[in-house]
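Just dropping this structure here.
Missing here is one protein chain; the remaining ones are kept as they sit in the complex.
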Amino acid sequence: MKHSSFFWFILPTATAMLLFIALPIISVLIQSVHTPHDAVLIETENCGPFGCTTATTIDQEATRALRDEKPLGKFVGLDIYFDRGHLAIDEVAETWANADSLGQFFSDLNNLPFYRAMAFTLTFTFSVTPLMLVFGLMIALGVNALHQRIKGVLIFFSLLPMIVSPLIGSLVLFWMIDSRGIFGSALQWLFDDPDLSLKASTGLTWIMLIVYGVWHAAPFSFIVFYAGLQTLPQDTLESAQIDGASRWQQVRYVIVPHLMPLITFVALIQLMDNFRVFEPIVGFNSEAHAASLSWFIFNDLGGETRLLSSAATSSVLTIIGVSILLTPVLIRTWRDFNAKS
Amino acid sequence: MFLKKLTLAGAAILMSGSAMAACNIDGRVSIVGNEFPAIHAVADGAKACSGGEVKANLTADHQKINVAGMTGNPAEYTSAIIANSSIVALMNEDVIRPLDDLVAKHGQSLKPNQLIKINGEVMAVAFMANAQHLVYRSDVLEKAGIQPPKTYEDMLAGAEIIRSKGLMQYPLGGAYKAGWNLAQEFTNMYIGHGGEFFKPGSAEVSINNAQGVATLEMLKALSGYMNPDFLTHDSNATSAEWKAGNVAMMNMWGSRMGPLKDPEQSTAEVVATTTLAAPMTVGGGSTPATTLWWDGWTVAKNVSDADAEATFLAMMNGINPNRLDDEMAPLAVWLIDGYEPTPAAVGVFAAANMNATPYPMLPYQGLLHTALGAEIVDFMQGKESAEKALADVEAAYTAAAREKGFLN
Partner (left out) sequence: MSQSYSLAMKRQPLGLKLLIWGFISLWLVIAAFPFLWTLWGSFKMEPDFFSKADWFNAILAPRTIEEHGTAFIGDGYHGAWVQEEFWKAVINTTLVCFFVVCTSLTIGTLGGYALSRSSYRYTFWLLITALIFRAMPPITLVAGYLLPFFEWNLWGHLTTTVIVLVAINQPFTLWMLHSFFQKIPKDLDESAKVDGCTQFQAFRHVIIPVMWPGVITTGLFSFLLAYNDFAVTSMLLSKENQTMVPKIASFLGTTQTEGNVMFAVSAVVSATAPLFILVLFFQRQIVSGLTQGAVKG
């Protein structure tokens, strides 16, 4: 394709992405290396329904002068990246120096928000992604082996976990897993432990979030793999059968290689989405046990005093994290691309 | 004193009669605020005005959009409904205007204690008050043979008796959800212990002290008598526990009392025995371990004077004493002239009469609140010591305050 026609074809979508994604990313990058100016504080007397108190407040006149001079704020370089809320360079170094053993070091590291969030996020990502791939493939193989007529209904019900809005997750599921809800009670009965509560311990909360993650994402891999199965070349499968391949061998050596490009695609999207896990944490009120970078951003932006630079920094760290996570897959795509052209 | 003012005001309304003043405005009014019923009632009053367009965007996300929505010129929102914690964000960004001239012109019916003065200027008009206070089940306490607690120490002892008599496994309740709620409980308890959050006159935090440790120990001790899921229970979940009859005593928001006493929402037994009481003290202190809150409205800075005046008039109509009918009155503890306290308001009044501390209106209090909500969770789960948790809070706060330019 000629450069000029390529340009015109790509122009609308590129414009949309430039305006609404690229520009915000640039502004976020700028924001992440700036902080608000030092606030000029003054002592004032504040009065309200409950009497008067002496308190400090910001001197708007003085602060405005600073702001007008440098509207972006104070340039701080990578300070925010390295502060305690993010990479916590100083604290990590201190922990390293004070720790007697490696175990001690990691347990102290777990006290820093960023590393604690990473511990959960990576566990979540690397359990949910493979599980949902395997689970989705199994459902796809199963549904595919069933009768044509009932497939429509089967597909709808299989899609439900993906399309039922996250709101219902936070409301109905949260109640169902309560220690007096239907799942909670069932588990107590199953494990014969009347005090069992999924919400009270960190380990169980993680398991709960992972199970929810797989449940929520399996339909996506199911529908993609199911479609992929429809394109399976029949002769390859038949020749494998003639060669006496068992069903397991057919799946292992014929079906999975055929689906490989799809598996890569789903893995790519899922690695990214799971790394940014957010909705289940808020939905299940599990802030006490699990956090992620996306949750940090939410917390920074949702507080009474918003931390814009901190949120910007967490966003940039998310992009960097996703890039690192996707590198192996991207290298593979690069090779495929070069092989093709 | 607070109570007396309100009852005096109550007499005033009887005399003022029910002549509904017509509200005519000449300008644009657009309100942003939280979405609980009392605020809806105020916004509906503002919407009753004729002559100009009145819009209201009442949403749980109001704090995320109010600053942005008031920054442009002209601002999208001409008024934001806020509380003493959230006015700070608007003050910090300098998007609300002083109301002294408008109060002088149109605010004769406002009582002096409704005016929120910061640095001598009226920045907001408060219309309702709120506070957390004790609620207990009189029947359970009677069965256990204990008096309603006056202090948190009593509460602990009572909880132990209720548990040991086999009346309830988890007799206490509380909104201890990690994050804002838990931080609020810390704030209450720390104030009850007589603690100071900051070094005088500076933004430097100082909570890693004896009061801080005592506060955490008390919260931990109380949580031992709560449902083990307490770190996921916000006020909605805690109220639900109460309505289900699972809890005998809790420290709860006054604004939540209406539903607890509503016979449609719970069993007759729970509704009849739910009793409101004054907030408790702790550690031998005399200041109750609670904070006083107000909700009020502001007027945007970046709007024309005509729109600001229209907004002021519309909001005044929203809190017009004549609108305090049987439907609106029970929705909140109103600061409005002519409000007669309903039975659901007893706790909040008791808190005010005990000279409870208002929630601090400091530019950096929100940062400390967020840091508390995130960092004391480990202690509550028994994963680290109180001193370590408090040191973590201080470190997290310091990082945030540095970023915002409050500390160097």
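We call the chains A and B, going by the order they appear; numbering starts again at 1 in every chain.
Rule of thumb we're sticking to: a contact is a pair of C-beta atoms (placed from the backbone, for glycine too) under 8 Å apart; a residue touches a chain by one contact, two chains touch by 3 or more.
The structure displayed is predicted, hence computed values, not measured ones.
Every shown chain touched by the omitted chain in the complete complex is listed here: A, B.
In the complete assembly, the contact with the undisplayed chain comes from A:Arg276, out of A:His37, A:Lys199, A:Arg276 or A:His289.
Within the set A:Ala65, A:Val256 or A:Leu330, the residue that contacts the chain not displayed is A:Leu330. Interface residues of subunit A with the unshown chain, by the touch rule above, are 1-3, 5-6, 8-10, 12-14, 16-17, 19-22, 24-25, 27-28, 138-139, 142-146, 148, 151-168, 171-173, 175-176, 178, 180-182, 185, 215, 218-219, 223-224, 226-232, 234, 237-238, 241, 247, 261-265, 267-269, 272, 276, 278, 293-294, 297-298, 301, 308, 311-312, 315, 318-319, 322-323, 326, 329-330, 332-334, 337, 340-341. Not every partner is drawn; the one left out touches subunit B at residues 34-37, 55-61, 64-65, 68-69, 71-73, 75-76, 235-236, 240-241, 243-246, 255-256, 259, 262, 264-266.
Going forward, only the chains that are shown with their structure count from here on.
Residues 35-39, 41-53, 55-58, 60, 63-64, 74, 80, 83-85, 91, 111, 113, 178-179, 195, 197, 199-200, 202, 284-289, 299, 301-307, 309-310 of subunit A are the ones touching subunit B in the complex.
The touching residues of subunit B, when paired with subunit A in their complex, are 2, 63-64, 67, 84-86, 88-89, 91-92, 94, 113-120, 126, 129, 177-179, 201, 203, 227-229, 231-234, 237, 292, 294, 335, 352, 356, 358, 360-367, 369-370, 374, 377-378, 380-381, 384, 388, 392, 395-396, 398-400, 402-406, 408.
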